[in-house]
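Of the protein chains in this complex, one is absent; all others appear in place.
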Amino acid sequence: MLGKYLEEVRKKTPLVHNITNYVTVNDVANILLACGGSPIMSDEPEDVEDITSICGGLNINIGTLNKRSIKGMKRAVKKAQELGHVTLLDPVGAGASRLRTETAAKLIEINRFTVIRGNISEIKALALGSGTTKGVDADIADAVTQDNLDEAVRFVKDFAKETGSVIAVTGAIDLVADAERCFVITNGRPEMGRITGTGCQLSGMMTAFVTANPDSALEAAAAAVCAMGLAGEIGYSHLADYEGNSTYRNRIIDAICHMDGKCLDEGAKYEVR
Amino acid sequence: MLGKYLEEVRKKTPLVHNITNYVTVNDVANILLACGGSPIMSDEPEDVEDITSICGGLNINIGTLNKRSIKGMKRAVKKAQELGHVTLLDPVGAGASRLRTETAAKLIEINRFTVIRGNISEIKALALGSGTTKGVDADIADAVTQDNLDEAVRFVKDFAKETGSVIAVTGAIDLVADAERCFVITNGRPEMGRITGTGCQLSGMMTAFVTANPDSALEAAAAAVCAMGLAGEIGYSHLADYEGNSTYRNRIIDAICHMDGKCLDEGAKYEVR
Partner (left out) sequence: MLGKYLEEVRKKTPLVHNITNYVTVNDVANILLACGGSPIMSDEPEDVEDITSICGGLNINIGTLNKRSIKGMKRAVKKAQELGHVTLLDPVGAGASRLRTETAAKLIEINRFTVIRGNISEIKALALGSGTTKGVDADIADAVTQDNLDEAVRFVKDFAKETGSVIAVTGAIDLVADAERCFVITNGRPEMGRITGTGCQLSGMMTAFVTANPDSALEAAAAAVCAMGLAGEIGYSHLADYEGNSTYRNRIIDAICHMDGKCLDEGAKYEVR
């Protein structure tokens, strides 16, 4: 039952330091507040160590990265590691540019992230780009489907084993795995793909979930994925027929704002493999 | 009939690289998704070439420019030009500061943009700032009205001829012209002026329209202007009496999300001069 992980967030109000892209940053802040966390944003290298020190978790998202913010990411990650903080990496666009792929790889090299969360293409880019083909099968289709599910679960577990991180791959079917167990999650709606930043929002919220539940990182990360998908279902049910992706964005955050552990327990759709 | 240009966007899902200001970037991303395009944002000089290479169109918006992002704009524009991509320039604040005017002028010098879109003051600043008075009449009032329409149409056509770009001047009356023809468009509502970034959103969406219809840049740009204005009309019709500019922003993007070619054909208000 995953609802208790949400309840812990509301009880503990974890402070999350976000170095994230400027496209979706406002929604990341609002969903963190909605779930019961507290967001702080800072990317200046000379500011990040102080800021991360007062937080419990660090969410690194490499969308709209630049050379200054990359330096900030590295410093923040080192400080968070030193302090034993929860760290999450969202490798936005890894595989789409050399700078993004290399930055994500470098960050993984200097820190064992508690969680790495991305879409299947980004995670594949990291797994391949890390210079090893272990667990990586070029035949894995970019979309995780019922047809290639076994193979995808194996890939994600293998990459979790290799990195020592919980790996969360989100899409129509979401996978959240450590080396041993994989949550296969089917909450959500396809219309969420027409909103910018649902992935970024999930990464921010997931950092709060894991920070509030440090001894159950796998379950807490899975709970965040279920919560996001369920919020997508609830939010959609409140849309008028003339409302589209921009209002839908608000409704999803609103649904997180009203969600409690019981609601999440009843609505979460997953199996563990 | 302009609806077919929207339909092409939905069919082709053009990937648009945006170097745009951090004020309105989220709305730009959401309207691109709403119209059927796919947005990517990147402004780091070392990242932009890779990103623009995988896209079909490039949207440059100089609001909140800085020296690093200006370097990114130049590199991206050169790469896009090399690859024959659609390019759009939104010279936000040209005329309001030397840096903005010069940056826009420099970008026009190194690249023939497919479209330049701005308000009349920005476009006048560029036309005057380019060191030529050809086609620029200091007597043109800043607002395009029925009274000065002939003169404004002539000015816009002349600047289109001079630059080799489609010129889109938006305001109460919108003008979209190449050297020969000018669409005079009257969709929209005055309340749109109380929302930040309707112009930025239009530039993003217009880049998707032109990228999906590369052989009809003029018509596609005009279709985007009509779609934006029509969305303003539809969105306004759904506002409750206590709803204001912030909700209106969402409703406009929502209206784009639901618009199809038939709706655009029926609602577009324009003549060609």
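Lettered A and B in written order, each chain numbered from 1.
The criterion applied here is as follows: a residue touches a chain if its C-beta (ideal position, glycine included) is under 8 Å from a C-beta of that chain, and two chains touch if they have at least 3 such contacts.
Remember, predicted model here, so these are calculated numbers, not experimental data.
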Selected from B:Gly3, B:Gly36 or B:Gly93 as touching the chain missing from the view: B:Gly93
Contact partner of the left-out chain, one of A:Lys11, A:Arg98, A:His238 or A:Lys262: A:His238
Residue ranges of chain B at the interface with the undisplayed chain: 21-24, 26-27, 63-68, 93, 96-100, 194-197, 240, 242-247, 249-250
Residue ranges of chain A at the interface with the undisplayed chain: 22, 25-27, 29-30, 33-34, 39-44, 46-47, 50-51, 54, 68, 234, 238, 249-258
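Convention: only the chains that are shown with their structure count from here on.
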Inter-centroid spacing, chain B versus chain A (mean Cα positions, whole Å): 33
